[in-house]
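Shown here is a partial selection of chains from the complex, left in place.
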Amino acid sequence: MMRRVGRRRRAPSGRRELVIGEYAKYDLARAERTGVPEVILAEGKSVEHLVGILRALAREGRGALVSRPTPAQRRRLRQEVTRGLAIVELASGRLLRLNGPLVDPPPTGRVALLAAGTADVPVAEEARALLESSGVSTVVAYDIGVAGIHRLTRALARLERKRPRVYLVFAGREGALPTIVAGLVHGPVVGIPTSVGYGRGGRGEAALLAMLQSCAPVAVMNIDAAVPAALFALQLLGRDFPRQG
Amino acid sequence: MMRRVGRRRRAPSGRRELVIGEYAKYDLARAERTGVPEVILAEGKSVEHLVGILRALAREGRGALVSRPTPAQRRRLRQEVTRGLAIVELASGRLLRLNGPLVDPPPTGRVALLAAGTADVPVAEEARALLESSGVSTVVAYDIGVAGIHRLTRALARLERKRPRVYLVFAGREGALPTIVAGLVHGPVVGIPTSVGYGRGGRGEAALLAMLQSCAPVAVMNIDAAVPAALFALQLLGRDFPRQG
Amino acid sequence: MMRRVGRRRRAPSGRRELVIGEYAKYDLARAERTGVPEVILAEGKSVEHLVGILRALAREGRGALVSRPTPAQRRRLRQEVTRGLAIVELASGRLLRLNGPLVDPPPTGRVALLAAGTADVPVAEEARALLESSGVSTVVAYDIGVAGIHRLTRALARLERKRPRVYLVFAGREGALPTIVAGLVHGPVVGIPTSVGYGRGGRGEAALLAMLQSCAPVAVMNIDAAVPAALFALQLLGRDFPRQG
């Protein structure tokens, strides 16, 4: 009942909108307006609504990304794939990609991704998958910790040779890595706390606060917010490009 | 007793350090390494320590900025000015400037500063003073609120004509402005919550959380963190320039 | 043992009460006194107690609504339906309706329901089901977000043509929608945060605080409190009617 065909509507303002049932309105102009691809936060949406949105977009020939799908949503979407919906799983299933164009033209410049420990890697990989899906090249350094600080120096030297325009630094527990990186490099550093750690301040709480309190200039995303971090990096990269066009 | 002359020392690594008494070590290479000027957080430091640091820097011919001075610190520094210390007050005294070079060469590109309400303006002006001290040109739009959303559209159109490379958006209370801006512009948006608002979620707490929860890609600084926001903007701008040199 | 027949008792004050076992006393005069239907919060009650209450009410010929049933409670109540208990599921099972009269006479006036995103729709639909069960007509606008503010203006214009007497605005994450609506419309705006969003401030926490901090006059309900919001709207509507009678 809720899966009626999405209707495409040109708004009075000249902006186009895709109306999907009563429950969703897809802003067709956002990618163009802001330079970032459409990403649908799956978590919190009913499975029916999520499927309805993706089918409507596929019908329109639009690409999209789906973040934080629940296991139930992934099971259902795998069924939809067998019915022809062109979705692939990225980053061990933390990000889904609906076939179709995302951003045009692709942004220029390289993004560095750092992860303090092995447990932070899946979150970093989620951001990396989004960036590479959007045509951005990346360079990574994982498990470089802060309890053996000499390892960090070597890793940063390797990254800097690639001239990244922004550093996305993922860390859980005490969350010190973004601060240390920001004291050593020339580019902007974005800190992304991960939900790693137990006890008081665990699940990323201490890491978030530590990044907000950083004694070096670190901009902060929410806990596990790999996708917003990657989109922010895209907007940062994308600034030069269309201005040159 | 603690005000002995600062000794200049070349570290084994080739980096220079200025040792001031037992209580401070000034990293002379940081500005060069990271592209941002030295900013001394005055809050929390004893008046004696603060004066000692500034005198030692002045003796070295280094410029610096001083953020969040307390009234007692400002009173004392005004006395020091009469004794020859070259300090001026910026942004109604929220930022102090010690005469001398800050960053060389100055970064390129323009920064947009937006403030949701009149009460957010002093924090925005603190960031603006730092940016302009560092040779960056700015463009501002203040008191554009969210309770009358039509006013925002007009303001953004004016700002976009100036082609800013980054948007610093200051808001207290419910902190919605960065989200709305990030849905409308092409460049990266940094949200800075201000300590405006009373009751539960006041003093910037709700604004901080709202920015962390933004449904658009917003990177977040701590409450009233005008100086880290401006430094982050400098690092973002500065990336192209030395690469072209 | 606890399922003895409910006894009907006229209180000395003239108010009637239905005593159900030792564990429940049903205030038969509340609907008349306050103008809102009886709603039983299922969550937290044992399945036995819930069934006992509904059977006693059915025996009395009273209608009722049941909010936030758990999956176990819903399974059991479906069994009871096969035994003759007249219950239907509304709003995808978030609200249950026991057949029988609810409020008399029905309130006048229309209620507008807005939802910021698709994930907020189920909570809004719960309120809508309660309102329509009580004989109130509604008008809705869903997924109108704040990251594309132009979409909101169009939706509000459509709603205002229906002359709603109150706006119930549902939003999770940064919870900005009620503030923006309250700056644009002439009627009272009630904000209902939804448990949407992850990380710090997630599960509706940021949205709740943002609504409490709103720079426009917004009255706030608790997170996911669709039922109290709808009852509040009923009391607001109901004021004129019995006074005219």
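Each chain carries a letter (A, B and C) given by its place in the written order, and its residues are counted from 1.
The working rule: contacts are C-beta pairs under 8 Å (C-beta built on N, C-alpha and C of every residue); 3 or more make two chains touch, one makes a residue touch a chain.
Values in this document were obtained by computation on a predicted structure and should not be read as measured data.
In this structure file the homo-oligomer totals 8 copies of one chain sequence, with 3 depicted.
Here is the rule we go by: only the chains that are shown with their structure count from here on.
Chain A has the Cα centre that lies closest to the mean of all protein Cα atoms in view. Different-residue interface: subunit A and subunit C share under half of the residue numbers found at their contact.
One simple way to say how far apart two chains are is to compare their mean CA positions; for subunit A and subunit B this gives 27 Å.
Mean C-alpha position of subunit B lies 47 Å from that of subunit C. In subunit C, the residues touching two or more other chains are 145, 147-148, 150, 197, 199-202. Across the interface of their complex, subunit B is touched by residues 116-117, 145-150, 152-153, 173-176, 179-180, 182-184, 197, 199-202, 205-216 of subunit C.
Interface of subunit A with subunit B (complex): residues 30, 33-36, 41, 163, 165-166, 182-190, 208, 212-222, 225, 228-229, 231-232, 234-236, 238-240, 242-243.
For subunit A in complex with subunit C, the touching residues are 11-13, 15, 17, 22-25, 27, 29-30, 41, 43-46, 49, 53, 68, 195, 204-205, 208, 222-225.
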